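Removed from the display is one protein chain of the complex; every other protein chain stays in position.
As written, the chain order gives the labels A, B and C, with residue 1 at the start of each chain.
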Amino acid sequence: MLDSYGTEAQERVGFFTDTSVCIGCKACEVACKEWNLVPEDGLVWTGESYDNTSELGANTWRHVAFVEQNEPLHGDREVDALRWLMSSDVCKHCTHAACLDVCPTGSLFRTEFGTVVVQEDICNGCGYCVPACPFGVIDKRHLPRRDAPALPLITKQEDGRVWKCTLCYDRLKGGHEPACAKACPTESIQFGPLDDLRERADERLAKLQAEDWNGARLYGRDPDDGVGGFGAFFLLLDEPEVYGLPPDPVVTTRDLPGMYRSAAIAAGAVVLGVVAAFVGGSR
Amino acid sequence: MSIGDALDRWPVFRQLREGDPLGLGRAARSERSRVLKPRNDEADHVVQSVCPYCAVGCGQLVYVKGGEVTHIEGDPASPISRGRLCPKGQASKSYVQSPLREYKVKYRRPHATAWEELELDEAMEMIAQRVVDTRAANWQAETEKGDPANRTLAIGNLGGATLDNEENYLIKKLCFALGIVQVENQARI
Amino acid sequence: MSSYYGRPVLKEPVWQPEIPAYFFTGGLAGASSVLSLAARIGGNETLARRSLYLGALADLVSPALLISDLGRPERFLNMLRVFKVTSPMSVGSWILFVSGSATSTAALLEWAGRLKPVKYAAELVSSAVGAPLSVYTGTLVADTAIPVWHEARHELPFLFGASAAASAGAAAAIAVPVAEAAPARRLALGGALVENVIMLAMEKRLGFVGEPYREGEAGKYAKAAKACTLGGAALLATLGRKSRLAAAAGGGLVLAGEAALRWSVFKAGFQSARDPKYTVKPQRDRHR
Partner (left out) sequence: MGSNMAENHPVGFQWVMEARERGARIFHVDPRFTRTSAMCTDWIRIRAGSDIAFLGGVVNYILGHERWFDEYVKHYTNAPVIIDEEFQDTEDLDGFFSGWDPEKGKYDVSTWQYAGMEAHGAAGQREEGFEPTKGEGSGHGGHSGGLEHGEPPEEDPTLQHPRCVFQLLKKHFARYTPELVAETCGCSVEQFVDYCEAICEASGRERTGAFCYAVGWTQHTVGVQYIRTATIIQQLLGNIGRPGGGILALRGHASIQGSTDIPTLYNILPGYLPMPHTETYGDFESYMEANTSPTGFWGNFKSYWVSLMKAYFGEHATPRNDWLFKHLPRIDDDNSAYWTALQMLDGTVKGYIIAGENPAVGNTNSRLHRLALAKLDWLVVRDVVEIESASFWYDSPEIESGELVTGDIATEVFFLPAAAHTEKDGSFTNTQRLLQFHWQATEPKGDCRSDLWFYFHLGRLIKQKLADSEEERDTLIKALRWDYPTHSAIQEPDAESVLQEVSGREVETGVFLDGYTSLKDDGSTLCGCWIYSGCFKDGINQTARKKPLWEQDYVAAEWAWAWPDNRRLLYNRASADPDGKPWSERKKYVWWDAEKGEWTGLDTPDFEKDKEPGYVPPDDAEAQDAIAGDHPFIMQADGRAWLFVPHGLEDGPLPTHYEPQESPFENSLYSQRANPRRQQFERPENPYAAPGSEVYPYVATTYRLTEHHTAGGMTRTVPYLSELQPAMFCEVSPELAKETGLEHGGWATIYSARTAIEARVLVTDRIPPLEVQGRRVHQIGLPYHWGTRGLTTGDAANDLDHIALDPNVHIQESKAFSVGIVPGRRPRGPALPRFVEELRKRAG
């Protein structure tokens, strides 16, 4: 995948987010915003447990989900059986990334680290990546733009570009780990070469299963899944949809050959249809 | 830049030349992305500091460029925090640069309905005079029972738990010498 | 089914009304180019010329709509920065670029009456990319994670193609005197019929996932589209054969119907993204 980079290519890196140790402190959210200068995203109290961030978006690249459940964390104890699931969500940096595939400008690209990054100097805000992402990660920023407008006549006041986690591309280039992973007090967010992370995750899952944790599973670890495995994968304690994640995401472009075939036939049909309209006289 | 150069830099050409026919990787990379560097690496200097919020005392690295803090993150060398920070500690730069931060002295006269401006030196002079006058007018050499008191009960000082030891030292030392005994801080609260 | 406080898994598209408008104009442009060349070959010069002009006009409006929708319109040229087969929008941009250049060149030369060989060449190019132009937007929306679009990936190009053909026919039926507009009327009629058949088939095949096409704003516009296209086509097929006025009314109805159809499909995508059940349930079913 990184062949084009030649000697520039690095080992593929990513995140393993182990939600079984997430304390829901949201340091990752703040660390991300501080480093990437992501704007504040509105002061809205939701009443959805302690989550007032709600979802990933243009101005939220890390989001901690809070789920309160009347179930025991492990085993089948019944007294005071409460658990509070917390999970820091992030862009998955898919092996087969729909946002990257569909981006018409090359703003989204696969970096030398195997991550998927939006280039803010290229993005023209066409918005195609937004519905393409099977996780609803990437979004367009509608806040006032910060840079000076270039062409006054057709320039918009809002930022208008799409934004998402860059896995701290600039930090990686400088040899630093991403801001969120660095801040995480309990190493719920682990950063490293993806192969190492997968190994670590397998061990972790085995340990939790041995300890009788309820619902422990890996999500996005499998390279054979619909997006070819996540660059940022998770250990969850319940079904993915409980955390607002799709249970079986598939990169839309997997079906692109078939779609092109249908389109080609449809185009032919249009030609035939037009020709057919002349059957019985061209006037 | 010649047309040839321009073509050379055109990603569509690079897609073919750089082994990235789908244009998903290197060919699509912009010049900005190619030379991108973390701003930490461009700091004029880095200062080892300590988080100002709770008492865990996490280590912070403060990056400075052009006299402004450009970033604050955890100090990995700290055996206390191992480079990690909580959301508050991680927001330290935004705290230091809060949009609500005040940079000028504000003064409210008795019964006034609005703040007015005041020079810092003048404010200091006025405060010093208030302390001197209030203390003189409310000095208690001894208690009603005749025990020695050497104090004024008309002035109080509150604060300290987020201040430095050196600051607290001066507060207590000064107040003690002035006979101001009502010196208190958050430890009580 | 569980969800996270009922919040969507997917993001709704950020496209504004310019985009469905472009689906309409792009389709019109593409199909008109094909219609124009067919008419040229068939010897119906009036139909050929006017369809060419219509196509050129739609081809001019299309990029304006697209640029207007961009978050950073001043960067519209970045669309030609790369050529990505993985992106229907990239491919489409190049198609639109070629189509727009060719059609406007042909139209300009047609109007000026000069450089005939160049004009013919341009017309050939224009009609060659016309058909893809008229269908690719269906693939474009299908190539997303939005269930109601993605699951309809095989129908949408046909639906959009039929709609484009109907639009081109209807537009030409208005622009061309009734005597010379028979192929246009047939095209409009055929397109409208085919399109409605495809729509029915699509909804049937999609079942649960296709619900948004029938519900909410999308459902309303779908109904309107059905009524307008079929009514307009019927009018064209009957009174429209005699009366220019009736032809104009029928053509207008079809055009309105096609616009409503694009809007309906567009809104269905938003509705589908908004409700997590459309995302989660099919995946959950598949996963088990």
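In this section, a contact is a pair of C-beta atoms (placed from the backbone, for glycine too) under 8 Å apart; a residue touches a chain by one contact, two chains touch by 3 or more.
Note that the structure is a prediction, hence the values are computed from the model and not measured.
Across the whole complex, the hidden chain's contacts among the shown chains comprise A, B.
Interface residues of subunit B facing the missing partner chain: 45, 47-60, 62, 64, 67-69, 72, 75-82, 84-89, 91-92, 94-96, 98-111, 113-115, 118, 120, 123-132, 134-136, 138-139, 141, 143, 145, 147-151, 153-174, 176-189. Contact residues of subunit A toward the unshown chain are 21, 23-27, 29-30, 33-34, 40-45, 47, 49-50, 52-53, 68, 70, 73, 79-80, 82-84, 86, 185-187.
Here, only the chains that are shown with their structure count from here on.
Listed by label, the chains that touch subunit B and also subunit C are A.
More inter-chain C-beta contacts link the pair A-C than the other of A-C and A-B. Mean C-alpha positions place subunit B and subunit C at a centre distance of 58 Å. A separation of 34 Å divides the Cα centre of subunit A from that of subunit B. In subunit A, 101, 106-107, 122 are the positions where the chain touches two or more neighbouring chains simultaneously. For subunit B, residues that reach two or more other chains under the stated contact definition are 11, 23-24, 27-28. Subunit B meets subunit A in the complex at residues 11, 18-20, 23-30, 32-33, 36-41, 71-74, 83-87, 89-91, 93-94.
Listed in rising order, the residues of subunit C touching subunit A in the complex are 1-5, 7-15, 30-31, 34-35, 38-39, 42-44, 47, 67, 69-76, 78-79, 81-82, 84, 86-90, 93, 131-132, 134-136, 138-140, 142-146, 149-150, 153-154, 157-158, 160-162, 164-165, 168-169, 179-180, 182-184, 186-187, 190-191, 194, 269, 273, 276, 279-280, 283-284, 286-287.
Contact residues of subunit A toward subunit C in the complex are 46, 48, 54-55, 57, 65, 67, 98, 101-107, 122-128, 130-141, 149-151, 154-156, 158-162, 239, 241-249, 252-253, 255-256, 258-260, 262-271, 273-278, 280-283.
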